[in-house]
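For this depiction, one protein chain was excluded, whereas all remaining protein chains were kept in their positions.
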Amino acid sequence: MSFVAHLINGISLGSVYALIALGYTMVYGIAKMLNFAHGDVIMIGGYVVFVTASGMGLPPLAAIVISMAVCTVLGVTIERVAYRPLRGASPLAVLITAIGVSYLLQNVALLVFGSDTKAFTNVVTMPNLELFGGQLIIKSVTVVTVIVSIIIMVGLNLFVKRTKLGRAMTAVSEDKGAAQLMGINVNGTIAVTFAIGSALAAVAGVLLCSAYPSLTPYTGSMPGIKAFVAAVFGGIGSIPGAFIGGILLGIIENLSKAYISSQLADAIVFSILIIVLLVKPTGLLGKKILEKV
Amino acid sequence: MALLETKNLGISFGGLRAVNAFDISVEKGQLYGLIGPNGAGKTTIFNLLTGVYQPDEGAILLEGVNLTGKRTIDICKAGIARTFQNIRLFGDMTVLDNVKVGLHNHYPYSTFEGIFRLPRYRKVEKEMNTKAKELLEVFGLESYADYQAKNLPYGQQRKLEIARAMATEPKLLLLDEPAAGMNPNETKELMETIRFVRERFDMTILLIEHDMKLVSGICEKLTVLNFGEVLAQGDTQDVLNNPEVITAYLGS
Partner (left out) sequence: MEMKINKTKISKTTKNDLITYGMVILVYIVVQLLVSTGHVSSLVQGLLVPFCTYVIVAVALNLTVGILGELSLGHAGFMCVGAFASAVFSLAFKESIPGGLRFFLALLIGAAAAAVVGFLVGIPVLRLRGDYLAIVTLAFGEIIKNIINALYLGVDSNGIHFSMKDALSLHMEEDGLMLIKGAQGVTGTPNDSNFTVGVLLILITLFVVLNFIHSRTGRAVMSIRDNRIAAESVGINVTKYKLVAFTLSASLAGVAGVLYAHNLSTLNALPKNFGYNMSILILVFVVLGGIGNIRGSIIAAVLLTLLPEVLRGLSDYRMLIYSIVLITMMIFNWSPNAVFFRKRLKQTLTSGRKA
């Protein structure tokens, strides 16, 4: 495969990371927590589409919508039950709880669907894109993934900047107490954040499984972690940052896989996280915060 | 020579000049008060004195030794100890252990000696134990020795914080709003404790306070800070009667 092909696949993988990273960055920015279970919500989204599209034979679009709905409810429920009681507690306690939720989702999926790999039917049924007279074939899934990510990123950015709810989210991320005093419903705002993040996770799950059509209860875990790396890379709390971080990470991972080795590709991805946090902790597009003594 | 001297101390945060041209001179054995409206920069000055922030201008001298730019640990070793506005105890550790941490640098032995329980560990631990108990007795906390620090009543927590600070054998003690959150009785007890510390340990004390009863009750000299700059300095009664000071606190 040519360099360009690897690059494009990298962009596609990166778009999936970007979608997942958007969810991470929003939740981190607003609820100030690392939702370790985010990757597993993606996996649930994948399973819902699997069940509705392959199992029940529903049209792809319906399956996706149902999946988004399920994930949204799931995300909001998790926040309400597991995270809200811990608001104000040490971030470590929240992280450990999130790890517990991640475990829970994986094992529920394991019990319900079994550990065998499910063959995911591609929901993107359009023909592949052929360029340069057939020399370069881009899979339709790739094209759709990139376009969808861009649309969502732009849409989300506009939402946060222009709408009342979006600005409320920004306010809560700056100062919860002040936002509450301004009459903003903090609990509701955080719930909406999780809802949006989870809906995006569903979309990411569908696209991920369409591109890499194997689905197990552990499918979401590693992409989730890598997407977190992407969010930090781009600047945690920044929506354009999550997008750029995701795309770049996908490209770096894919090129590493192609030109160095599959094993070391992961090591390289994780090294990026370490380098970023040590050299520029706020990431490519992030902002700085001070601590009061 | 003054025990503590600052010359033209200053720091900015972003575009805001938090402290500017701050000069102070504290003599050995004095009970010195630093007062001023909220947000005047008092805690910032404590943070500068203890190396939490680095000044962008000026100097800090302790017994003539320049401490400007040094890290907190070195400043502690040089002899400045402090307490905090929001009491910072080692909550999950016992009261006795809190004091022992204060004694850390004066009772050394290596980690290796500690793990393998070598003779030096036994000897030094015993000394540390005795010294820590002594300090608790001095502050009337000996009956609380095995309590978890976070379970102490508020007034005793403040005393423990001071005891721990005194364990570091400082030359200068900085108290940041020690009476914060205390009722009049507790404040009275605190005033006794502060006077006692000065007498017993021959200590020099610089304190930040809003409680005027405490300030006029025990401070010998005052510096009033307003918007990061010195508004008035001198004997307590003179400063408190200064019309500019009154205006700064009460408005005109």
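Labels for the chains are A and B, by order of writing; each one numbers its residues from 1.
Going forward, a contact is a pair of C-beta atoms (placed from the backbone, for glycine too) under 8 Å apart; a residue touches a chain by one contact, two chains touch by 3 or more.
Given the structure is predicted, the values throughout are model-derived calculations rather than measurements.
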Contact partner of the left-out chain, one of B:30, B:50 or B:236:
B:50
Among A:69, A:86 or A:165, single out the residue that touches the unshown chain.
A:86
Per the whole complex, from A:4, A:108, A:147 or A:178 the residue touching the absent chain is A:108
Who touches the missing chain here, B:8, B:66, B:130 or B:183?
B:130
Residue of B:9, B:26, B:40 or B:89 in touch with the missing chain, whole complex considered:
B:89
In the complete complex, which positions of chain A touch the hidden chain?
33-34, 82, 85-97, 99-101, 103-104, 106-108, 110-111, 225, 228-229, 232, 261, 263-264, 266-267, 270-271, 273-274, 277-278, 281, 293
Please identify, in ascending order, the residues of chain B that touch the omitted chain?
50, 52, 72-73, 76-77, 81-82, 84, 88-94, 96-98, 100-102, 104-105, 107-109, 111, 114-117, 121, 124-126, 128-130, 133, 145-148, 151-153, 164-165, 167-168
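Throughout what follows, only the chains that are shown with their structure count from here on.
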Chain A and chain B have mean C-alpha positions lying a whole-number Å distance apart equal to 48
